[in-house]
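A single protein chain has been omitted from the complex, and every remaining protein chain is retained in its original position.
First chain written, first letter: the chains are A and B, and each begins at residue 1.
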Amino acid sequence: VGVGVDQELISSVPSSNATFVTRNFTALEIAYCRAQPSPASSFAARWAGKEAVFKSLGVQSKGAAAAMSDIEILSDENGAPVVNLHGDAKTAADSKGVSKVLISLSHSETVAIAFAQATSS
Amino acid sequence: VGVGVDQELISSVPSSNATFVTRNFTALEIAYCRAQPSPASSFAARWAGKEAVFKSLGVQSKGAAAAMSDIEILSDENGAPVVNLHGDAKTAADSKGVSKVLISLSHSETVAIAFAQATSS
Partner (left out) sequence: VGVGVDQELISSVPSSNATFVTRNFTALEIAYCRAQPSPASSFAARWAGKEAVFKSLGVQSKGAAAAMSDIEILSDENGAPVVNLHGDAKTAADSKGVSKVLISLSHSETVAIAFAQATSS
C-alpha cells in the first residue's frame, strides 16, 4: 500500500524536553526508551519511526502538532519493533485498507533512520 | 519484485547546473523542486529516489548517462511522492511485471535518502 523512510539527527530530537516527550510518546514507549543504554538514541529512532509510519500511510505528516502518540512503536519478545495504531492514525489506516505496518529502526552515533511498510493482507 | 535504497550527499548533487537538471529531471519535477523551501534538498532527494527506483527494477543504474528523466517523481494531493515511468524505465518495468513502484524520500540538512519498492499486483 505504501512505504515510508525517515532520518533524524539524534541531537535534533528534544528527548530531554518533558513536554515534547509526553505529547508524542506513550507511557510504554517512554518506559522502554528510558531503560535503553542511550535513551536519546532510542527516542530519536522511534521519532523517525513515527514519521516513517505516517509517510507509509500516504497522509501528510502534521509534524509536532499531530498526535504522534497515536503511532506507538513497542518491541516484541525478540526485541523487534512493532507498530500499534490508535486514534486518527488507526482511522487513516483503516480507510486505506491497511491492516499492518511493518517497521525497522537503526541508529548510528549521530543519525537515526527508520523504514515502514504499510500492508493490506 | 524488488527493493531499492539510495543516499546522496546534498552537496554532491549539482542542482545548480542547468545541463544536469534539464537532462535528468522533467519539467514538472523542476517546477516542483524550485518551488520548495530548499530546492537543492528537493533535487537531491529526487535524485536519490531515481537511483532507488532503478535499483528496485533490478537493472543496473547507468548513472548520469542514463535517461534518469524517464523516472519521474511527482507529488500527490497529500504531498506524498509518486513514481511515473516513461521510456526505457517503463519498458524495463513492464518486462519484469512491475505495475507500480512505491517510493519514500527523506532529507536531513546534509543527506538525502530514498527507498523504493517495485510491486507486481
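Simple rule for what comes next: a residue touches a chain if its C-beta (ideal position, glycine included) is under 8 Å from a C-beta of that chain, and two chains touch if they have at least 3 such contacts.
All of these numbers come straight from a predicted model, not from anything done at the bench.
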Selected from A:Ile30, A:Ala93 or A:Ile113 as touching the chain missing from the view: A:Ile113
Given the contact definition stated above, which residue among B:Asp6, B:Glu29 or B:Glu72 touches the chain not shown here? B:Asp6
Had the left-out chain been drawn, it would touch chain A at residues 76, 78-80, 102-109, 111, 113-117
Contact with the hidden chain only, please: which chain B residues? 2-9, 51-52, 55-56, 58-60, 111, 113, 115, 117
